[in-house]
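Below is the structure I would like to discuss, written out as structure tokens.
In this view, the complex is presented without one of its protein chains, the others remaining in place.
Letters A and B mark the chains in the order given here, with residues in each chain numbered from 1 onward.
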Amino acid sequence: MGWETWIITTFSRSLAYGTPLLLGTLGEIYAERSGVLNLGVEGMMIMGAYSAFTTAYITGNPWLGILVAAVVGGAFSLIHAFASVTLKANQIVSGLSLTMLGLGLSGMFGRGWEGKPLPATIPKITISGLSKIPFLGPILFEGQNLIVYLTILLVPLLWYILYRTRIGITIRSVGESPATADSLGINVDRVRYMCVLLGGVLAGVAGGYLSVVYRPAWTEGMTAGMGWIVIALTIFAFWNPVYGMLGAYLFAALYHLSYRLQPWVSPEFLKAMPYAFAILVLIFVSRGTLQKRMGAPAALSLPYTRGEE
Amino acid sequence: MKRRVGFKVERRPVASGRVVFLVSLLAILAALVVAGIFFRIYGVSPIHAYQLILRGSLGSRFGLTETVRRVIPLLLCGVGLTIAFRALFWNIGAEGQLLMGAVAAAGVALFSGLPGPLLLPAMFIGGFIGGATWGLIPAILKVMLGLNDVITTLMMNYIAIYFVEWLIHGPWKGPTARGFAYTDTFPRAAWLPTIYGTRIHWPTLVLGLVLAVVMYIMVTRTRIGFEIRVIGENPDAARFAGISQLKTTLIVMLISGGFAGLAGVGEVAGIHMRLLGPTNISMGYGYTAIIVAWLARRNPLAVIVTSLLFGVIMTGGDVIKVSLGLPFQLINVFNGLILFFLIGSEILLRYKISFLLRR
Partner (left out) sequence: MDNSEGYAIELCGIVKRFPGVVANDGIDLKVCRGEIHCLLGENGAGKTTLMRVLYGLYRPEEGKIILNGQQVHMTSPRAALNHHVGMVHQHFRLVPTLSVEENIVLGLDEGTGPFVNFRKTREKISSIANEYGLSVDLQTKVWQLAVGQQQRVEILKALYREVDILIMDEPTSVLTPQEVDQLFSTLRTLVDDGLTIIFITHKLDEVMRVSDRVTVLRKGKVVSTLPTAETDKPALARLMVGREVIFRLEKSPLKQREKILEMNDLHALNDRGLPALREVSFDLFGGEILGVAGVSGNGQYELAEVLTGLRKSTKGRVFLAKKEVTNCSAREMNDLNVAHIPAERIRMGIVPALSIRENLILKKYRRPPFSYREFLDNKEIEENARRAMSDYQIAAPSCETPVKLLSGGNIQKVILARELSENPNLIVAVHPTYGLDIGATEQVRQILLAQRERGAATLLISEDLEEIITLSDRILVIFNGEVMGILDAESAEIEEIGLMMAGTRHKGEEL
């Protein structure tokens, strides 16, 4: 295969696999910016995958599947929000338990669904005019689908909201200094609930995308740790949606490469690369990083109670 | 605090041991009830199912031994985790540390060429070192660079999983049967003795029990135990007192990783006698051990009880699969529920609800 074709295919496939990573990361960025660490992303993704697949199978409508996935992911995240924000429980353990629950429930209910073919998936889109643009054309405008495009459009939108609107200022203040936000009349709990909900919805959609569009198929545990990469990516992105996009597509490219390079490099090595890479990136980024400029939201994973400082 | 008709809610300054115990019991009961709903969905009476589980995992000889067999890794990992959690090191990586211990043990067993009697002790030492190393890496990263311990230990789990996969498919590949890959079987001298007719590799069990007691003594009676407790309760005061966060974190993860590594040794030398696929070596022991340690309220002695509980639950999974045709995954659901209710119920530990008689 010629080099150029090879690169184009890699980038093109990165877009496809990067989309669920990006969706999950965008949601987690918002959740963490509001101060809630959501380790339940894996559970929400897999539940999204399961519910999307079964809905699409039963109704024959893939879009309905994605919608249901969003609702299911959101519902799951509300449980996490309730535990973390209202009950002020340990967020790490709450997230982990939801991941266990999600994996367990989807594995349990999904038992009979493996191997079933999906009757219809969302259509591939090729924009013939734009796809003639050298290099970028075939990557972006050939054989992608609507969700990929919507996800890309989400990035500047979520960036703008976070950094240039009142809502974004509010969210960031809640994650940095909830006592301050509270004293200004901001409902800290409500902001956190909304952000965690967004995280859950996007995670659900990401999972639904996997089972309805990317494969499309259902296998038990099919998210295969994608939720954990999302957690790493959120840090890698400095909690910024734009960097999140770069990170997501980068990892997707790595993942794709692991299959491409199989004859020369052992597949296990490449599969482990994203995780090792995440650690390496964290190491690189930890040095000389001014905590205040680029670091984590100060109140991340700390429950907030009024009057307790 | 608000005063409502009928009951009063006030902050509880310190929760007594009795309250903690009752609340934990409440959490387990809640999980049982909710899980019962899932049983009903499958058309099975929950009481019937629970009875079966108890009888299957404790009532029969086979069941009991299967339960104890599962207790061993839970006990070792759990004790190690209580130490880590006490120092506020969120070790989510027990799974990976267990696997690396298994790898080390397998390496010693298959390639070290040591004479027979030395093999098992060497495997245990190697396994401890393997797990400890795997645990020390995130510890060093946290202390020196401030990297988040949850993320790093989690990532290391997956690196360990793929490492094992690589070994059994690649350099350590043994005979492949039915599409599963594993290494050669260990030499006979590297097999852990088991109680006759069962799969209980008792040396590891004894080791686990001994370590639980030793850790309890360490936490309550020694200098290092004191330092761990101080760091876990108030890191600022620890710094003020000149306690080295670096040294304590490293020691804590050495222990936690090492113990998980020992669990790994037990699995490959006591159950499987070879290195095989990561999900066959550990059925989520590292993650379940988190619940075990949490439920034990970070008390190493209590881990003996809680690991038994979860051994019963895990065996119960087999029971319901075989006897009732229910999916094993229900157990994961149950575990998730327990963990969730445990932390959800902690609010009851912080606040006291007292009932007032209305005059």
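One rule holds in what follows: a residue touches a chain if its C-beta (ideal position, glycine included) is under 8 Å from a C-beta of that chain, and two chains touch if they have at least 3 such contacts.
Treat the numbers as computed from the prediction; the structure is a model and nothing was measured.
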Residue in contact with the excluded chain [from A:111, A:124 or A:164]: A:164
Selected residue (touches chain absent from view) among A:13, A:172 or A:256: A:172
Among listed residues B:141, B:230 or B:281, the absent chain is touched only by B:230
Hidden partner chain, residues of subunit B it touches: 1, 10-11, 13-14, 221-224, 226, 229-230, 233-234, 236-244
Name every residue on subunit A in touch with the hidden partner chain. 161, 164-167, 169-170, 172-173, 176-177, 179-186, 292-293, 298, 306-307, 309
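To be clear about the criterion, only the chains that are shown with their structure count from here on.
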Subunit A to subunit B, mean C-alpha position gap in Å, rounds to 29
Touching subunit A in the complex, subunit B uses residues 38, 90, 92, 141, 145-148, 150-152, 154-156, 158-159, 161-163, 165-166, 169-170, 287, 290, 294, 327, 329-337, 339-340, 342-344, 346-347
Touching subunit B in the complex, subunit A uses residues 39, 79, 83, 87-90, 92-94, 96-105, 107-108, 111, 220, 225, 228, 231-232, 235, 266, 268-269, 271-272, 275-276, 278-279, 282-283, 286-287
